[in-house]
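Missing here is one protein chain; the remaining ones are kept as they sit in the complex.
Going in written order, the chains are labelled A, B and C, and every chain counts its residues from 1.
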Amino acid sequence: MPAEEMGKASRKLRLAFAISSVVFVAVLAISPLKDYFAPWRQYKRAYARFANTRPDTKRLLADYHSGIDQIWIPELKVVDRCTTCHQGITQPSLMDASVPQPFRAHPSIPHHALDWGCVVCHRGQGLATEVREAHETTLGWEQPLLPTHFIQASCGVCHQSDIPETPQLNRGRQLLVDLNCFRCHRMNVSERIYVPPPDLSNIGHKASREWIYKWLKEPRTILDSDGNVVTNGYANEPRMPQFRLNDAELRDLSAFLSTRQNEPLGSHQIDPRIVAAWQKKPDVADQGETRFRQMFCTTCHAVAVTRAGQTQLIGGNIGPELTKIGSKVNEDWLIAWLRNPQSYFGYAQMPRYQWSDEDLYKVSRYIMTRLTDSDLLSDVPKMDPPTPAEIQAGKQLFVGKGCANCHGIQGIKAPKEFGPDLSAVGSKTVSELMFGDAKIPHTLVDYLRSKIENPTSVNTTAAMPQYHLKKEDVSALITALLSMTRRPDAPAFAKLVVRATPSKFQPAGQFGELYDRYKCYLCHQFNGYGGTLAPDLSFEGSRAQKAWVVSFLKNPQTLRPASTFRMPQFNFTDAEASTITDYLEMVMQSPQVNPNPDNSSKTSPELVALGKQLYEVKYQCQSCHTIGATGGYVGPNLSNLGSWMRPAWIAAWLKNPQALVPGTIEPRREFTDQEIQALSAFLMTLKQTPTSAKAGSAAGGSR
Amino acid sequence: MTSWENTIERLRRTPVWQSLFRRGPARTNRTRSVAVFGNIFLHLLPVKVRDASLRVRATYYLGSITFFLFVILTVTGVLLMLYYHPAVPEAYQDMKDLRFVVSSGVFLRNLHRLAAQAMVVFVFWHMFHVFYRGGYKPPRQFNWVVGVGLLLLTLFLSYTGYLLPWDQLAFWAITVGTNIISYVPILGQPMRFLLLGGHGIGENALLRFYVLHIVILPLFAIILIAVHFWRVQKDGGITLREEHGRKEKD
Amino acid sequence: MKPRRLCLLLAVLALALSGCGTKKSTAQPDPLLHAYDVEPDWSNPDHLFYLNYQQAQGKRIFYDKCVWCHADSTPAGPSNRSNLNPMPALANDGSALNSLSDDYLRNIITLGGSAVSKSAMMPPYGKTLTQDEIQAVIAFMRAIAQPPYQPPARPGPQYSTR
Partner (left out) sequence: MDEKKKTETGFGSDALKDPRRIVFITKKTSAKVKGDVGRQAMSYPKLILREAIVLEILTILMVVVALFWDAPLEQLANPLLTPNPAKAPWYFLGLQELLHYFPPIVAGVLIPGLVIVALIVIPYFHVNVEGAPLWANSSLRRLGMFSVVVVVLLIFFGIYQAWTIFIPTLVMAGVAGTTYFLPGQGGRFGTYLRARPLSWWIMTWFIIVAIILTEIGTHFRGPGWSWVWPWR
């Protein structure tokens, strides 16, 4: 082939080669553009522009450079590149909401971001420098950013015991215990006051088959206008969830339960003479009601009261609501229960009162005739006496539905590992969750919410029953669940965990018996253990005068007549009252208060006058405290302080209230020693005779 | 003669140029032949090809594309090796670093992954094309077998590379794949053990796959590619449509 | 027409299909999820204020220490506010408090009313609360103020995102 011809033919080829080479070089040259146009670089530049519009540009740009920023904490295995875009998080001047994200500063928190990194609390992917990768659930990282609403869950990873900064988490943890979640699911719950659901070994004595049928079918049916669930006889009682049972199952279960009478009922006979004397009297129920109120049953139990057309629940929520209790229980059982709740089941939290037969008869008549609802069981079908087949089937259901997980019953052991293990549910990745056909975003938070609100939404065959919870309680539960994570694998993390300190105050001896019998800890705190309804008694020995304690125990209602929640009338005997008083004085002492002060000599009328002047003019204590008929409602009524409190306590209190009762409202002030003396002297003059007591405090005693 | 060509000519006379290329410009067929003969890479090609085989429809350049993908994979693969540790926690961390921190790291990994997938596609396509052209028929039987070997090597290269990111995708794809091996009677379990360096996919498997992926398999692939090219030339060039079957004009 | 083309077509189709990614569901934004806590507007409970961490801590302290006199209702019953003379300002009363600086509020909380020539009924909390806690309370009051609180204008041009 002639060379010229070939040259001519290849000219086109050469041209094509030239063009493709140019494009080739150009494309290779622009390939780093992908890097150059990385979104984080735009945020970097935007921050520089933004900082230039601020008055403190110099400080804002002090650490600025064009590369990737990262927080690197090797011992925590933290490599967070969040600050590449969130460049202003440590700049106090960028805190307010007008600063555009991602430049806004982090609100001030106890843990500084640079010491802890971001992902430790917020989750998400710290390594990422792309918006979606860092924040959302992507394939590359299964843990999306925790919505701020649930961020307290991250506090709970290390802080195993409750801290005041995380109310939502604390509430959620309390609910996990109260709702018996931990009875079916394995999880770490810190020690709290927990009262197991009633033992059902003797339920046959207590309630009828019809009532059990109704209760199992719909433990709660109505939602009132506030979204509170009203139950069949119980209000605000979310503990018993609703199981999805059909009529046959309900019949079987109610047959099984109504035949549970393992032990004979305790003493339920009332002196026949009293019955004979009161039986015919028309006002026996009215007298019962009066007695019911006098004993302050409503401190623990709520009863619906209709006043001026409005029905309202009056009373506490420590015990069950009693509005329809008469339709539930048998009278014999009721009498036996009131006499000795612990004889029905040992851990019953109702105190054992010293009832007289007469009171007992009146109150039980009141309960059985007035606290009833004739419509309650109207939709329950007629049932024949239980057959052995029904009982047998009911027994199987009792285990199969998980009833035995919460309710003790003789002869049946709770199945182990009934529900899924939730001890690390907060670390679950999206791929570990089965969403079924649920039309919800595929994130752990949405899964938990959907599952709690409707257990069958993600799994139609779920065994979990239906709870009816308020929205904020669902959020609290989610927070508590999210806080249960696999322990972060960095060894440094293990050291950071603040373990829950189990506290249980269990005194021995005679006082211990009374403490158990009257369940003091349900309302009062003792050395950090107990309820918060009533004043903390940890230092009661230093605070109150002995005679006052005795008189209060004997007749509690006279001291705070205006409060709804009042210590019930326990009818203590003299011996019991003195045991309690002696114990309080001996043991419940504060190291801050000198038990045997000698300051009586320092009292003089001038000092008292000075104290009165300080009280009324300089410090204006009357804004919070009442003396006589005037003053504020915040602090306790001081009218009878002279016979109530010990002078040494008052002096120590004025010096530093928080040292005696942590978290008390009264601020610590800078009184001089002389002022303290004067104020103490004045306050100790305040005494009144019991009959003249009138005004009370609203805010709960000495807090 | 333009000044441009003059400059080139002067450049050609420099000792450096002459030490590099030794020959003058390839302007005649003889010097062009010498250029092909004398170059270690080009001598795998024939000096002359039939006009018909230069048509796009003769090959669609499928073989060349496959080879060029291999070249791209080699280049990007070597660059990726600079950032990669074949160890269990680090491997995945390195993927994250490539994605988020390394300059153009995403681009390199994308290109490598893309080329790897494309190479599997093109090697199959090339094989089917050669088959329909009758390229397996004498005298090219052996080169067909070499090609089948290259197909298997490509699959293994792609497969061994699949594990290296050490993500869920990698782990489970390799699990499924190696389970198939264990179905081989008698030899299955020992073979799987040999491949994985243990009974499960762990640190050893990652190291073995890494060595296979970057040393052993590419070495064999390069040798077989050379043989493949050489045999194309020795067996009479590429198979043309009219060579087999009916001599229809296309 | 030619089977060769058919194969090619199928191969291309297969390649194209394998490129399709899986679609992801997108989450609807819920402002509540992005707030640490909320506080309903005292005069309009349907309107919610979204609080950040600091404001939420302020809310906690407020409802422990301050609510008794600076709100009309308290968690434990009637407020002490109507009982006092002069009547303390409501914590959300923007018309009274927005004009006061953070420094002023910090002073009156720390040192008490008498220190700034106000009623001595306002006790000092400087020894009971930390400065951070007091700042948190102020942040909470600012957050719930009606009319809304505007931080004092800063010098320099306003930033626009575009």
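Observations, loosely collected:
FYI, a residue touches a chain if its C-beta (ideal position, glycine included) is under 8 Å from a C-beta of that chain, and two chains touch if they have at least 3 such contacts.
Because the structure is predicted, anything quoted here is derived from the model rather than measured.
Note that of A:Glu432, A:Glu513 or A:Glu670, the residue touching the chain absent from this view is A:Glu432.
When the whole complex is considered, the residue among B:Ile8, B:Met81 or B:Val184 that touches the unshown chain is B:Val184. Touching the chain that is not shown, out of B:Val102, B:Val120 or B:Leu212: B:Val120 (per the contact rule at the top).
Listed by residue number, the positions of chain B touching the unshown chain are 24, 26-30, 32-33, 35-36, 42, 45-52, 54, 61, 64-65, 68-69, 71-72, 92, 95-96, 99, 106-107, 109-115, 117-118, 120, 128, 131-132, 134, 136-142, 144-145, 148, 151-152, 155, 158-159, 162, 165-173, 175-177, 180-181, 183-185, 188, 200-201, 234-236, 244-246. Chain A meets the missing chain through residues 1-3, 6, 9-10, 13-14, 16-17, 20-21, 23-24, 27-28, 31, 33-34, 139-142, 429, 431-432.
The rule we apply is simple: only the chains that are shown with their structure count from here on.
Chain A and chain C, compared by their mean Cα positions, are separated by 23 Å.
Each chain gets one centre point, the mean of its Cα atoms, and the points for chain A and chain B are 66 Å apart. As a whole-number value, the distance joining the C-alpha centres of chain B and chain C reads 61 Å. The residues of chain B lying in touch with chain A in their complex are 27-29, 96-97, 99-101, 103-104, 106-107, 167-168.
On the chain A side of its complex with chain B, the touching residues are 1, 3, 31-32, 34-35, 68, 81, 127-130, 133, 140, 431.
Of all residues in chain C, only 24-28, 32-37, 52-55, 57, 60, 64-65, 68-69, 74, 76-78, 80, 83-84, 112, 119-121, 123-125, 127-128, 132, 135, 151, 154-159, 161 touch chain A in the complex they form.
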